[in-house]
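Of the protein chains in this complex, all but one are displayed in their positions.
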Amino acid sequence: MAEKAWGGVFSEATDRRVEKFTESVSFDRRLYAQDIAGSIAHAQMLAKVGLITPGECQQIEHGLEEIRQDIEQGRFQFKVELEDIHMHIERALIDRLGDVGRKLHTARSRNDQVATDLRLYTRAAATRLIDGIDDLRRALVTQARRHVDTLMPGYTHLQRAQPVRVAHHLLAYDAMLERDRGRIRDAAQRADICPLGSGALAGTTLPIDRAQVAAALGFHGVTHNSLDAVGDRDFAIELVAAIALAQAHLSRLGEELVLWTTAEFGFVRIGEAYCSGSSLMPQKMNPDLAELLRGKVGRTVGAWVTLMTVVKGLPLAYNKDLQETQEPFYDAVETARQVLAVMPGLIEGLEFDVARMRAAAEDPALGATDVAEELVRGGTPFRTAHEIVGKLVRRAEERRVSLRALDAADLAAIDPTLTPKLLEALDPARAVAARTVIGGPAPESVRRELDALEAELRALGLEL
Amino acid sequence: MAEKAWGGVFSEATDRRVEKFTESVSFDRRLYAQDIAGSIAHAQMLAKVGLITPGECQQIEHGLEEIRQDIEQGRFQFKVELEDIHMHIERALIDRLGDVGRKLHTARSRNDQVATDLRLYTRAAATRLIDGIDDLRRALVTQARRHVDTLMPGYTHLQRAQPVRVAHHLLAYDAMLERDRGRIRDAAQRADICPLGSGALAGTTLPIDRAQVAAALGFHGVTHNSLDAVGDRDFAIELVAAIALAQAHLSRLGEELVLWTTAEFGFVRIGEAYCSGSSLMPQKMNPDLAELLRGKVGRTVGAWVTLMTVVKGLPLAYNKDLQETQEPFYDAVETARQVLAVMPGLIEGLEFDVARMRAAAEDPALGATDVAEELVRGGTPFRTAHEIVGKLVRRAEERRVSLRALDAADLAAIDPTLTPKLLEALDPARAVAARTVIGGPAPESVRRELDALEAELRALGLEL
Amino acid sequence: MAEKAWGGVFSEATDRRVEKFTESVSFDRRLYAQDIAGSIAHAQMLAKVGLITPGECQQIEHGLEEIRQDIEQGRFQFKVELEDIHMHIERALIDRLGDVGRKLHTARSRNDQVATDLRLYTRAAATRLIDGIDDLRRALVTQARRHVDTLMPGYTHLQRAQPVRVAHHLLAYDAMLERDRGRIRDAAQRADICPLGSGALAGTTLPIDRAQVAAALGFHGVTHNSLDAVGDRDFAIELVAAIALAQAHLSRLGEELVLWTTAEFGFVRIGEAYCSGSSLMPQKMNPDLAELLRGKVGRTVGAWVTLMTVVKGLPLAYNKDLQETQEPFYDAVETARQVLAVMPGLIEGLEFDVARMRAAAEDPALGATDVAEELVRGGTPFRTAHEIVGKLVRRAEERRVSLRALDAADLAAIDPTLTPKLLEALDPARAVAARTVIGGPAPESVRRELDALEAELRALGLEL
Partner (left out) sequence: MAEKAWGGVFSEATDRRVEKFTESVSFDRRLYAQDIAGSIAHAQMLAKVGLITPGECQQIEHGLEEIRQDIEQGRFQFKVELEDIHMHIERALIDRLGDVGRKLHTARSRNDQVATDLRLYTRAAATRLIDGIDDLRRALVTQARRHVDTLMPGYTHLQRAQPVRVAHHLLAYDAMLERDRGRIRDAAQRADICPLGSGALAGTTLPIDRAQVAAALGFHGVTHNSLDAVGDRDFAIELVAAIALAQAHLSRLGEELVLWTTAEFGFVRIGEAYCSGSSLMPQKMNPDLAELLRGKVGRTVGAWVTLMTVVKGLPLAYNKDLQETQEPFYDAVETARQVLAVMPGLIEGLEFDVARMRAAAEDPALGATDVAEELVRGGTPFRTAHEIVGKLVRRAEERRVSLRALDAADLAAIDPTLTPKLLEALDPARAVAARTVIGGPAPESVRRELDALEAELRALGLEL
């Protein structure tokens, strides 16, 4: 059964259905570039320590480059019986170079090879995700800058709570994305050490130079336990957890866009290029994209669960179960990239209905806290002030008038010391403007925040 | 924007990246056969109630059949801008038939259409999964019949506990699979009602006949609330939960095969055609298939989580988020089918090392319970008997002899009434034979069980 | 170490922290009633087959009844070192009865004992959950009956789609709950077989009568494989999956209540007794209960994942990991019961703002499909009709008038054959009334459905 690279010890061919069941090349072909880069670094090291000659090394490099081109130009043929991308590339090299090709796999195993490929993939994925996040942050900051003066109701429990401004609301998502960025960066940093040289599980008796390979591949160090290195998929799990949380944030934004585009809220219009229609109802323009933002967190939560279920209870070193960690990992990375690709355009194109938002923010009940704080300024203990204002709101409801429309008699009925002047605190613009606390919705607070964010994003090379 | 079926109301084209992000045809093309079957039944009903003419109906049927063939023969072209399989087929029909094709979507929405397609898919998937389970049960029963007389240690906590027989052990998996079968059948039955006619969410003002469509598609009834019917994916979630549990069972079998093929256990040999080798270590024959059985439960657990996360908190009727329920559903069904396809061959090919298993079963400590039960038969309260035998085991360990090798002095030291005759209970074959309780490992219990299972499987049409 | 029931073989005491770590009595004490019922049935069987005398059996029954009372009256002392509820009860019995108490554990193991207790718990839990579901259905049906004539907009993608009626909307939840009920009942039925007699894993050599025990405990049969029976927790997993799906349905209802009670929708008022306020904002009345309905699905999804992760890859028969299946199971059952306890009151107390809902339903865009179907009745192919009406909607938007306000010129500009009469189809009441399809929103469809549901609930013994 020497058809397989490992066929020497076997006397029977692999069952065809088993080949199909156990193959990974249908998904790990994504790693071809990483695999070739890793193999080139490995070959150069083999040459340096004398396990192959410089000439052999050149032949191998050249052959691998050709294979890369074949793959990129769609000329490469993938076959289930060659199992994975590693075997495909090695076999193609042997087909080209004969015995020289047979030397590439010296002092290495697919176990440390795939671990290396996956770490390179992780590093590249993290970089692109961070770029995508920054681009989305740019879009949010741009919209926020446009809407520093647009008032809207802030909500808790989806009940109108206090007036805020649209810029302040949008920047809440920036705050989330900053944390997501940090988590992805931390994950990438932890991933950035090289396992090559760990062999199947116990290194090699051959005189390799792990540091050289790591340096050639741009890793900032090498792994320190070979048994761990070949069975470790922490980097994938950590990155998927970070992505899932980022998507949870975007699911919140998706939900808000769905709400805001309803007839009932009517706060925002999504550009038609970002909507879809109905096959039955001619009038419909649906916020499909926002709904998918909301829904797509599901697949990444599922991906993390898959990863955790797979690694649970595995004995040390490599087990075939680990193959099952690849697809959910790729799916999480690729889903996040797709989401991040459509988001900036969606955000930039939002058209806020400034008048409608302002009108909603002028609901006088939203000033109740301000009235209570006005009482506090006059010396009333807050808890007492809260109760007084609660009763005022109730009285307004009973009389079916606005809080602002309560008269002196109404106020006196609750507490004889109250006068209608108190209700001047109900002006939403004034109320928001007074919230100058760091992170609050006052114009100067928001502008200060925006200035800082714009500076940060420009420093990252983004154009605003 | 009339290029889209729903383009009338739109004045702007969909962004190309958004089309790519929101399309589903890359995965819902799987439903083409269901979609065409549903459309034919729908057209026949439209003809019957007079919304189209018999001639139009014939044209539609014929056109749909041609489209089916185009798809099956790889001649059909899929385009991201046509979104989903439903639009593809309708457009292809219109391309063929013009205005007659434009009539097919009368009194129907993609919302009830996809719900119908998915239920048809569920029904077919369940049938094939049950066939796969029965075929695996056949393999287990066949192996069990071969090994009714093969003793092995039974384990709890993976510590040797009491002797059992291989047949008994294998049939434990049959018991699990019977439950899995029941759950899948129940899920299929609950899925087996027709939502077509629910429209987008509120039916139609046209005089359709839902019962006819349901009957034509072989459903056993129709759904009773249109708002629920278009937003319901319970059938997918329930089937995925059933599949996940089945895969959890197979993960246990996978784990045991991994254990049993270790050098340390050495209980069984997996056929070479079901193993793989190592790219580095020439001696390796790895039980990859068993490991994947163990690992693959992860993706289905993840799929269920995805589904639940997606549907959580959705308002009634159709939301685009539901599109995200399809991929995990297909993945769960297809993974289970792949697993079930390779399992019977794997199980049939297992070669048990009868001598080694028997030797392990003869470990005298496995008879400790039998000795205690022997004391019970002599009138000792069980809890006291348990303690006495516990002390005997300890004494044997302290003396570093087998339990069977304890002598009269040893026994008397624990309890003066004990005699060496007591230790005759330590014969494993006798011990197993005495466990004649229903579901127990005695030969007649196991044979009775096997007879019943063989009869059941034969009644289902399987050959044994 | 004879302090422990299993201490005979041990020479060293268990580490105190380990006792605390491995104990289960802090949560499995919930099973005391099941455990005692199981022990009584077991003792009666032991007496019948002669393993204990009738007098001993009476003593045991009496002792167990006393222990039950001690537990129920808070007089029973739980101790970490006795591990679990089984050991607590056996020990208490031995403290009372001496050697007679030591006989209770004859021919039984904690492995089959806890499996029996858990199945009894499952059965009882399912019954109570079904009662809770039926009571919630009663509340929904009651509200629906009140609001057969209340029109509201139906939504897809949370965009107004077509008018429906409140009764129709509420009954969508009844449809979900019917399925939930079916799943719970199926789970209970599959759980309803008795594992007692399976021993630790391999039955017993003593002459027990499993059928008698099963009958005494009301099981409809016995398990058929002892190795499976002691390691099977399918019943818990299946019930938790069914509960999770039910809670997903309630999360949708929770979401809708949150939406409907916003200032923007304003469709419904939740009774004050079901709301909470804010510690800071005096005006707030928050729909906390509805939010928790939405959120609580999370813990049950998590519970199922825990269960699946725990059982993944376990070798046959009992493993200690299975202890970890209890807490998530209890949490899922108890959470569902709490939710179901508060729901009927919440639903019954909802006050719909009939006028506001009706006004929203009169949005003329909701009649677009009706106009298209009107064109179909006149012979236009549906897909063409859809496009025509889409253009009408666009024209109305461009002119910033209502669809109903389009004039003859507008219509003719789209298609010369159109006349303003066409727009009569825009009456929402008429449109809903015409949707007489089964499961649709026409008054007679909804009333027919309500009649059937009321009859069903009355047949179940509920008062309406």
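For reference, chains read A, B and C in written order, and residue numbers begin at 1 within each chain.
Keep in mind that, in the parts below, contacts are C-beta pairs under 8 Å (C-beta built on N, C-alpha and C of every residue); 3 or more make two chains touch, one makes a residue touch a chain.
If you're wondering where the values come from, they're calculated on a predicted model, not measured in any experiment.
Looking at C:65, C:149 or C:272, the residue that reaches the missing chain in the full complex is C:272. When the omitted chain is restored, the residue from B:250, B:365 or B:450 that touches it is B:365. Interface note: of A:154, A:282, A:328 or A:344, the residue touching the hidden chain in the full complex is A:154. When the omitted chain is restored, the residue from B:261, B:380 or B:445 that touches it is B:261. Note that of A:68, A:88, A:137 or A:210, the residue touching the chain absent from this view is A:210. Subunit A meets the missing chain through residues 2, 5-11, 51, 90, 94, 99-107, 111, 154-158, 161-164, 168-169, 171-176, 179, 182-183, 186, 190, 197-206, 208, 210-211, 222-232, 234, 237-238, 241, 244-245, 248, 251-252, 254-256, 259, 294, 297-298, 301, 304-305, 308-309, 311-320, 369-370, 373, 376-377, 381-384, 386-391, 393-394, 397, 431-432, 434-442, 445, 449. Annotation for subunit B: contacts to the undisplayed chain at residues 153, 156-162, 258-259, 261-265, 277-288, 291, 305, 308-309, 312-313, 360, 363, 365-366, 368-369, 371-372, 386-390, 392-393, 403.
With the whole complex as reference, residues 1, 4-15, 17-18, 20-22, 83, 86-87, 105, 108-111, 199-200, 271-289, 291-292, 294-299, 301-310, 319-324, 327-328, 338-339, 341-342, 345 of subunit C touch the missing chain.
Simple rule for what comes next: only the chains that are shown with their structure count from here on.
Relative to subunit B, the most remote chain by averaged C-alpha coordinates is A. Taking each chain's centre as the average of its CA atoms, subunit A and subunit B sit 32 Å apart. In terms of their C-alpha centroids, the spacing between subunit B and subunit C amounts to 23 Å. The set of subunit B residues that touch two or more partner chains comprises 5-11, 105, 111, 199-200, 294, 297-298, 301, 304-305, 308-309, 319-320.
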